[in-house]
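Missing here is one protein chain; the remaining ones are kept as they sit in the complex.
Chain lettering (A, B and C) follows the sequence in which the chains are written, and residue indices restart at 1 in each chain.
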Amino acid sequence: MAENLPPMEYRFLGRTGLKVSVISLGGWLTYGGHVEDEKTFSCMKAAYDVGINFFDTAEGYEGGKSEIIMGRAIKKFGWKQQDLVISTKIYHGQANGRYPNNALNNKGLSRKHVIEGLDLSLQRLDLPYVDIVYAHRPDRHTPMEEIVRAFNHVINQGKAFYWGTSEWSATEIAEAWRVADRLGLIGPVVEQPQYNLLERERVEGEYRWLYTEHGLGLTVFSPLKQGILSGKYNDVAAPPPGSRLAEGTGRSEFITKFAATWGDERWQKGLATVAKLKPIAEELKVTQAQLALAWALKNPNVSSLITGASRPEQVYENVKAVEVVKKLTPEILEKIEQAVGNAPNFEPLRFE
Amino acid sequence: MAENLPPMEYRFLGRTGLKVSVISLGGWLTYGGHVEDEKTFSCMKAAYDVGINFFDTAEGYEGGKSEIIMGRAIKKFGWKQQDLVISTKIYHGQANGRYPNNALNNKGLSRKHVIEGLDLSLQRLDLPYVDIVYAHRPDRHTPMEEIVRAFNHVINQGKAFYWGTSEWSATEIAEAWRVADRLGLIGPVVEQPQYNLLERERVEGEYRWLYTEHGLGLTVFSPLKQGILSGKYNDVAAPPPGSRLAEGTGRSEFITKFAATWGDERWQKGLATVAKLKPIAEELKVTQAQLALAWALKNPNVSSLITGASRPEQVYENVKAVEVVKKLTPEILEKIEQAVGNAPNFEPLRFE
Amino acid sequence: MAENLPPMEYRFLGRTGLKVSVISLGGWLTYGGHVEDEKTFSCMKAAYDVGINFFDTAEGYEGGKSEIIMGRAIKKFGWKQQDLVISTKIYHGQANGRYPNNALNNKGLSRKHVIEGLDLSLQRLDLPYVDIVYAHRPDRHTPMEEIVRAFNHVINQGKAFYWGTSEWSATEIAEAWRVADRLGLIGPVVEQPQYNLLERERVEGEYRWLYTEHGLGLTVFSPLKQGILSGKYNDVAAPPPGSRLAEGTGRSEFITKFAATWGDERWQKGLATVAKLKPIAEELKVTQAQLALAWALKNPNVSSLITGASRPEQVYENVKAVEVVKKLTPEILEKIEQAVGNAPNFEPLRFE
Partner (left out) sequence: MAENLPPMEYRFLGRTGLKVSVISLGGWLTYGGHVEDEKTFSCMKAAYDVGINFFDTAEGYEGGKSEIIMGRAIKKFGWKQQDLVISTKIYHGQANGRYPNNALNNKGLSRKHVIEGLDLSLQRLDLPYVDIVYAHRPDRHTPMEEIVRAFNHVINQGKAFYWGTSEWSATEIAEAWRVADRLGLIGPVVEQPQYNLLERERVEGEYRWLYTEHGLGLTVFSPLKQGILSGKYNDVAAPPPGSRLAEGTGRSEFITKFAATWGDERWQKGLATVAKLKPIAEELKVTQAQLALAWALKNPNVSSLITGASRPEQVYENVKAVEVVKKLTPEILEKIEQAVGNAPNFEPLRFE
């Protein structure tokens, strides 16, 4: 039910003038077939109606189908682009990891692929521009100057307003800024990392000085760690056979990789941690998923949490996390720290 | 009658090569309905015929209707854009201050809104470009570099020739120039402040050093202080119920704010000052409105006074102020200073 | 007859990669009416066929008609733009000096007029771009940075390849380069001055250091000093009544100004000089016009002489000057110096 939802909240995308809803909708968002398309449409409609303005996709999601369905939804509902923040990401191409000989320039961050890739994304989205274009991964084979110039080229051509990174190291982000400053160009304003109660090192540690130095914003993916933090696997000994987590769907190299990272040992360790969070959620009378999302939102460097959904109800559940944030008193936060036991231990920065 | 009007005079827009009529026509310029549209057309025609070349509007005036009607007038009379100086302003959006969740990027000076906002303004005006685009207010949430780059982006794309500010502080204008100089970009060449016999501090004080340092031009709004300097409220104890000044029209947040600034005390004080100016106008055989306009034009840093009108006769009345300027002898100016008693008291600038 | 003409010669346009024929065709090139249009077409065709590739016009020539007729000729003969060097000039507007109130931004070198003016020129020429766009005069009311940025803007938009000046002082040209160098922009590569046996000071004196310092090229107008150097007025006591020289045609302010500069005294002095050149031409067995053109071509800083013509025969006559250049031995040049007696006397430049 969308009735008792808290009002959506908005934050600036790092040190820019762009405002994004703290909960956003992203990921594959497509499940195949006509019936499944209707499911995507209803999730996007539910999200828009509760104040979500930020929708995230990528050229690499389902070989481009995610962009196609998102573009169709925008047309179908008559949404205006000035009311939306649309992002896509360039790096993986649309070939699901299967690049024949001649297609090997269809990925990476060469000038060729950044420009061609975004052009193809805009064709699939059927939009003249996106708000944010991300470098979906670092490309350690392409010189940083070529990368920075390529993203500025698409901004100058009016095809994007801002550019950001995803899963870049702090050093790579800083290097991009160094090149941009030297050439009078625009640097990356936002990073899209994984961040959740089980994965904290990069956001709370490695990136720290980028927030004050460059005003880096964060749009976080996997805030529920592929669902495990929702508690739905609490009583499951291993990723359920046939599930994405266990095997990947065979649909893309990325899902396959996710699955591969969940060996039995990490799975057991993750579940044990999640189990310790359960009583805290019960104490606050919230679901485990809401607890996990609210905890991530408590971090002021986070601009938005990118959530997935296959039913409108999931959208509503996620949005409720917005009002859970204020329940996270210092005492509750301390209990969470005890439960997860993974607080990064860094010396404070000089100007922090 | 347009017969006995003085020839129009023109000034450069600050340190640019653009010439604007010292009297310009601006503001909402729309009053709703077909009959009212004809009123707007006749005012614009009257203005053009007496040599006014500068017409000012904004995306925020009447939710975009002001731009639509101005564009229609240009088409209707077959005016050529090279004979006109058209300005619009970006900041407030078109939503009259009521921004639903998803529309919160429809205002401010983010790269997104500057570009999208001006594109929508040009659509409403049905013009390929404007001469001047203003940042209608400072945006203290968007980094100055993003703002300066966004206005240079629209200039480079051929959508505007110059950019300026409205109601920015001197420090903000200087900061914009600092960023522009560092990046080799174009800075703001004109500010649109309020300036009249009752509001002098900013133009005569705070901005002083910007005139010589950056060649700042001024296009002044409210030269009659929302009509009070015309003397028409001389015998009125308070803003007349139902008038814009008293309550706003309910049509936009801006009018409402104007009304709110007129508490009973300021109203009485303003009227008392205006009463003292009456004998001076009578001595010069001009109306109080003409005296007030001529006084503002005496300031050489003023490029143009933006006046409103709902009838051609008002246009003619305002234009007559052009020949009143030469009647403002040192003796008369001293009398005016005595009457208003609000001359700013600043130390002279080093290079003044 | 075009049969016995020397092969056309070409020079670089100053320090650029553009090659122009040393004789070019320019000026009004339109005389009114259908019959007269055919005359223009036949002159342009004759010029093209003898190897003239450079055609010069201006927005101010005959209120824009010169550009229209030139554009029509290009279409009529199916010439390709890559085989031509087309230049136009922006400054005077198309209003023949009669600017109503609202049209006062239709001239000068403001950003507005440079961009709008060239757009209108291209419309009249029916071409996507010109090769060279000149600032037809200096504009001392527009800041140099605005002028330099405006010409770079049209170059960046693909509307011109190079920009130059006409009748600017050496100091103004140097100032334009200073601004361009500071901002990393393109400076003016060519100046279009008057240069002939009676007017030498600027080209041989004032501009000297610009040739080596900035590689300035020259496209010279009035190489025959409005015809007087052709000897056709040798026996005329004063500019013939009704001629352009005497009264102007009334068609434009420029012609009127030319006429005004020929007071009786200068006329007599000019004729006396021309009379002394007559025996030299006879000695070389060339016309006086050919002698005058060849003398101007002898100056290596001259890229091209812009000549006028109302009949193909005049084109052929002018082109013959190309082979007269080699007859100008040191002895002949010394005789010419004695005849004109106006050699500028400047100290050599340090690096000359």
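We take it that a residue touches a chain if its C-beta (ideal position, glycine included) is under 8 Å from a C-beta of that chain, and two chains touch if they have at least 3 such contacts.
Because the structure is predicted, anything quoted here is derived from the model rather than measured.
> Where does the absent chain make contact, in terms of the chains shown?
So, spelled out: the chain left out of view touches A, C.
> Give the residue, chosen from A:Arg149, A:Lys232 or A:Lys298, that touches the chain omitted from the document.
That would be A:Arg149, which touches the missing chain.
> Which listed residue, C:Gln81, C:Gln268 or C:Asn299, touches the chain dropped from view?
C:Gln81
> Taking the entire complex into account, which one of A:Glu116, A:Glu167 or A:Glu204 touches the absent chain?
A:Glu116
> Taking the full complex into account, what residues of subunit C touch the chain not shown?
7-8, 10, 12, 15-19, 21, 48, 50-51, 53, 79, 81-85, 131, 156, 158, 161-162, 184, 186, 215
> Spell out the interface residues on subunit A facing the chain that's missing from view.
Interface residues of subunit A facing the absent chain: 101-106, 108-113, 115-117, 120, 139, 141-143, 146-147, 149, 153, 156-157, 183-184.
In the analysis below, only the chains that are shown with their structure count from here on.
> How would one label the connectivity among the chains shown: line, ring, star, complete, or other?
Topology of the interface graph: linear, an open chain of contacts.
> What's the rotation angle, in degrees and to the nearest 5, for a C-alpha fit of subunit A onto subunit B?
About 90 degrees, rounded to the nearest 5.
> Farthest from subunit A by Cα centre, which chain is it? Let me know.
Checked the centroid distances; the maximum from subunit A is C.
> Rounded to a whole Å, what is the gap between the Cα centroids of subunit A and subunit B?
So the centre of subunit A lies 44 Å away from the centre of subunit B.
> Touching at least two other chains at once: which residues of subunit C meet that condition?
none
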